[in-house]
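Please see the structure below; I have some questions.
Heads up, this is only part of the complex; the chains shown haven't been moved.
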Amino acid sequence: MTVRKRLREIAEHVGGTIVGDADVFVCNVRGIDEADEGDLTFLANPKYKDRLEETRASAILVSPGMTSPGKNLIVTNDPYRAMAMSLGLLYPEEASPPGISGEAFIESDAEIGEGATLYPGVYIGRRARIERSVVLYPGVFVGDDAIVGENSTLYPNVVVYKGCRIGKRVILHAGVVVGADGFGFANPGRDNRKVPQVGIVQIDDDVEVGANTTIDRGTLGKTWIQRGVKIDNLVQIAHNVVIGEKSIIVAQVGIAGSTKLGQSVILGGQVGVAGHITIGDNVMVGGQSGVHENISPNQTVSGTPHMRHLAWLRVQACKPHLPEMRKTVNSLLKRIEQLEESVRD
Amino acid sequence: MTVRKRLREIAEHVGGTIVGDADVFVCNVRGIDEADEGDLTFLANPKYKDRLEETRASAILVSPGMTSPGKNLIVTNDPYRAMAMSLGLLYPEEASPPGISGEAFIESDAEIGEGATLYPGVYIGRRARIERSVVLYPGVFVGDDAIVGENSTLYPNVVVYKGCRIGKRVILHAGVVVGADGFGFANPGRDNRKVPQVGIVQIDDDVEVGANTTIDRGTLGKTWIQRGVKIDNLVQIAHNVVIGEKSIIVAQVGIAGSTKLGQSVILGGQVGVAGHITIGDNVMVGGQSGVHENISPNQTVSGTPHMRHLAWLRVQACKPHLPEMRKTVNSLLKRIEQLEESVRD
């Protein structure tokens, strides 16, 4: 399902310079070790320069300054990014046949844009709006009054509760749940009286959300995923959280209610963030950390409690020595007592 | 989709006393900073008393003793709870049109109660029983011989495996899986022989379960979620776990097989609980903790290994100082050696 392209076309597409034969054909991208004739590969890390000589790939995307006589190279400032662009060229998405399946179920007053694809088993609620060129795979549920913006793709069994708003060019992977009730109960553990969750979720343009991730609706107002945010699988975003533009949330992160993330924040896998705190722009948080307090912008932190990443590395390095330290401290205590005695005498 | 109510009606509904104009209309609830004319708001925390003067809300739910001349107040012992009750009044659920979609699939010998709503794409297994006024959204699967009690709501794509029993007024959010096989294999890592999981899941009345949470069936007997329990999103409950009445389980918690929780237990987000242990009534466990041993009732614990919460806070406070402690201990060691020498001399 790939297509064949001349190196010339690829270089043009990625904005690179060819060293070697511009007319050679490639039809596949593979890692530098697996690559064979007909494959394009890439070398992002100069550390692995040696492999350049050994690869059997027909062409290699490399950084400026790398050379390998007899090889066909495309020189570009960011070979990894160029690889991503080449993939788009060589593996064009097989377009879904547009059209609305007779086995999709559309409630009255719903609005379906031109060129939208609704597979069998899709459900669209009352007054919902599906904009043009949207693709909804089987089992997708779009609740009453919800909106799905143009060119967005919702993979199978995605659920968008009533009133939620999905922007343009958004990708929601299979099993994503947008807009389930926030976890709000008055007198928790005693009364457990449900606080009705009457807010919504708003997801802005160019967001991608991984499989089985859940994003709760606001208690009041909205939970807000801003433009260009990328969220991995099995992430939990609680009610009224705001995630700033271009932030990256790795798998299995949990963010508690009403917390605000700035722009370009990166949270590593399995991080937990407490509720009602603020994380500044460009903050990076290492995997499995627990964040309980505000973090000012441009910090790189790790651990529980979180601390600067370098300080955390030093703490981590101490941990295995704790038993030995404890023993030493106890022996020091005894030796000091003896010393004190002998000095007293 | 909200309705307009006089302050008088709201005060009656929540059991509060009006100070100000009982005839003013409100039609919305908003946070104290966002609220505007026509909005009801609330002030749960006396710390933010100043905002009372500044808010543009038409009325405010407050605790006894709070005053603000010229404002319309409803005085009540628990403003947050009163807010929850007001939400129920101002945002009535748009009732699903009752009835059984022609596109729902119902196997023979299944029983559907009066006033139940079955959306398109629902599947009901053989001999299953759906009681009256149940709402099953699209894509819900109810297996053979399973029961869903009256007035329960199962959001899209909820899966209830065969034989499981769901109580009355239960809410299962989208993607919840009840009754998948427990993770039981004899000789793990070697033989991996599957232990057939022949038990069930029983969920009692008034339970709510968050999106994409999974509750495994018992190996033998049952996994049991007792009355009034509230479980957040992406939680894992293993085979034969028992969760006592009114307990609160926050997002991404994992509870291993055969563990028993008492009543009114609260587990913070991302907590892990080992198998075959017992947690007493009213225990609270801080987020991300790891619980490996029984906990007696009425404890508040945190950390891995878990310890009393206050002890844990002190341990947490020490962690960043570990590298410095280690250095100090090493230098003390040298200084003591020198001292011992000079004293010996």
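Note that the chains take the letters A and B in the order they are written out, and that residue 1 is the start of every chain.
Everything that follows uses one rule, which is that a contact is a pair of C-beta atoms (placed from the backbone, for glycine too) under 8 Å apart; a residue touches a chain by one contact, two chains touch by 3 or more.
Please read all numbers here as calculations on a predicted model, not as lab measurements.
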Identical protein chains across the whole complex (2 displayed): 3
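We adopt the following convention: only the chains that are shown with their structure count from here on.
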As a quick test, compute the distance in whole Å between the mean CA positions of subunit A and subunit B. 26
Complex contact set, residues of subunit A against subunit B: 105, 121, 123, 139, 141, 144-145, 157, 159, 161, 175, 177, 180-181, 183-196, 198, 212, 214, 216, 220-221, 234, 236, 238, 252, 254, 256, 270, 272, 274, 290, 303-305, 307, 311, 314-315, 317-319, 321-322, 325, 328-329, 332, 335-336, 339, 342-343
Given the complex, residues on subunit B that touch subunit A span 1-2, 29-31, 34, 78, 80-81, 83-85, 87-88, 91, 94, 101, 103, 119-121, 137-139, 155-157, 171, 173-175, 206, 208, 210-212, 228, 230, 232-234, 246-248, 250-252, 264-266, 269-270, 282, 284, 287-288, 316, 319-320, 322-323, 325-326, 329, 332-333, 336, 339-340, 343
